[in-house]
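Sharing a structure here in structure tokens format.
With one protein chain removed, the remaining protein chains of the complex are shown where they sit.
Going by the order they are written in, the chains are A and B; count residues from 1 in each one.
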Amino acid sequence: MDWAYLFEISLTGIASGGLYALAALAFVMVYKATKVVNIAIGEMLMIGAYLFFTFAVTFAFPLWLAVPAAVLAAGLLGAVIERSMIRPLLGEPPISVFMVMVGLSSVLVGLVELIWTADQRRLPDFVSNTPIMIGDAFLAPKVFYGALVAVVLIAVVLLVFRYWRGGVALRATASDPAAAYSMGINVPRVFSLTWVASAMIAAVSGIIVGSIGGISSSMGVFGLSVLVVVIVGGLDSVLGALVGGLLIGLVEALAGAFLGGEYKLLVTFIVLVLVLMIRPYGLFGTHEIERL
Amino acid sequence: METNPQGGHGNAPPLLQIDGITLTFGGVRALSDVGFSVAAGSVTAIIGPNGAGKTSLFNTVSGFYRPTCGQVRFKGQDITHLSAPKRAKLGLGRSFQNIALFRGMTVLDNIKLGRHAHLKTNVLDALFYLGRARREEAELRADIEERIIDFLEIDHIRHAPVSALPYGLQKRVEMARALAMQPEILLLDEPVAGMNREETEDMARFILDVREEWGVTVLMVEHDMGMVMDLSDHVVVLNFGQVIAQGTPVAVQGDPEVIRAYLGSGDVGDLRRRLHAGLAAREAV
Partner (left out) sequence: MRIGTLKETYIADAALFDSRTQQVWLAVGAALLLLFPFMASDYWLYLACLVSINVASATGLNILTGYTGLVSLGQAAFMGLGAYTVALLELRVGSPFLLNLLAGGFVAMLGGLIVGIPSLRVKGLYLAIATIAASFIAHFLFANTAFTGGTGGLTVPPAKLFGVPLDTSFRLYWVIVPATVLMLLGGANLFRTRVGRAFIAIRDRDISAEVLGIPLLRYKLLSFGLSSFYAGVAGGLWAYFFRVVTPESFPLSMSIFFLAAIIVGGMGSILGGILGAVFMTMVPELLKLGVALLPRGTELTVFLSPVRTVLFGLLIIGFLVFEPHGLAEVWRRIRRFFHLWPFRN
């Protein structure tokens, strides 16, 4: 057993887990406020990456301008999505909204292929290439800094939910929009803001993931791993997104290293099935009780 | 004060026997040592303030909840650990507090569904339809039309989707579905909730007719005291998950424990004095 190798793999796994956690955060945010399972999270990530590509390469914006521009544009898209597809389906069964998200992912993939073709592209480098060494273990700098950004953002959001009264408003809106409305909470505004914030976080995640592995119209498959992360962590738990992300990142890295690359997704999905059978609400999710 | 622990007539064994049922959810004790019996052919009412555990009791009898301890005996058989569908097959019919009709089906289909446990069509019969399924469906339809739809006067809405019906008619369809279950005992959870005077009287009439013509025993949860007093042979009073009184309607009505449960502690005279004092104080301001 090559412990150094194991350590290195684990480190990479945990770091990429941080990226999963960031995308999972975007997912959880939307679920917490609107009870929508955003299966298009991978595609929203992709759009963020492509928006950054447009600003940074096509328009040749400098980095400090391209990133915020992409993030804001993504936020705008989030607002448009919420207004046109989510709001009209309030009160419909969850399967309907789920399928709308499936439709959305199709639309986004098609749009990307239409505008940029299905070819893979590279994002401009903005991180130094000096490798990060932790002890004897090598960690790719992009992965490291990406994970760092992820963890910082998650910490910020966790604090915001805890100490800002808006966090409570969010939870109220999710569990009973009508009651929240009559309590004076501006439910439509909460919905919009949530989707905007989620889209922006997804965009940041997309930029990071894109700069590590390149961007393509099939980037959305990342979303499937994110789905597993949120199931493991709990659909409505921010802490769960963090812990779940780190866990799944670790598991995938180990599976990839010791079983082979094609086993990564398989192992992830087996974990998913196990979690669904043993503890469907995940590590930190809230249990829904049914009444007769 | 227990006036009469055993409901009903003579020495016939009770149709339904509840003994020492305790039901806990996490830290909450919904039912504590609840026990009573229901005689065959009687109308028994379970009353009590909101949150007393009445629906929890019904759910335990139906099989939706498993009690932490205690026994439910039906026709002498211990059914405490029997699954809910099997209890339906034995003859426990049920209607629900908040109407539980199936919105995707018509009135007729909802009623036919009640008969599910007694039918024999399996999936292969169903796919090919022409043999056993067709016969069974025709017999079922004839039976329901003659015995239930006519009886409950709902022939004009039999093909209507249930979601289009007004509340009172939906409740009647619930009753019809419960009757289709060929029950020996009918568990009715607030059968007249939200109904006006006329609808309540109609439902009361149906309940009595069901007992007379079908020989069905009725166990109902009710808040409408008029219904309870006029219809029931035996009344069980629950409060905070415990039986605080049971007996004939008249006996229970006068029971001080029962009065205290509904009106709170202290006597009525004192309550009246406090009310008047409060009103006077507000007027003085």
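Basically, a contact is a pair of C-beta atoms (placed from the backbone, for glycine too) under 8 Å apart; a residue touches a chain by one contact, two chains touch by 3 or more.
For clarity, every value in this text was computed on a predicted model and none was experimentally measured.
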Discussion item. I'd like to know which visible chains would be in contact with the absent chain if the whole complex were considered.
Written reply: A, B
Item to complete: For the chain that's not shown, point to the residue among B:48, B:114, B:191 or B:247 touching it.
Response: B:114
Item to complete: Would you indicate which residue among A:6, A:57, A:111 or A:239 is in contact with the undisplayed chain?
Response: A:111
Worksheet item: Mind pulling the subunit B residues that touch the left-out chain?
Response: 62-64, 83-85, 88-89, 94, 96, 100, 102-105, 109, 112-119, 121-123, 125-129, 133-134, 136-138, 141-142, 145, 177, 181
Discussion item. Tell me which stretches of subunit A touch the chain missing from the display.
Written reply: 37, 84-85, 88-89, 92, 94-96, 98-100, 102-114, 118, 224, 227, 231, 262, 265-266, 269-270, 272-273, 276-277, 280, 290, 292
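Simple rule for what comes next: only the chains that are shown with their structure count from here on.
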Response to the item:
Rounded to the nearest Å, the gap between Cα centres of subunit A and subunit B is 49
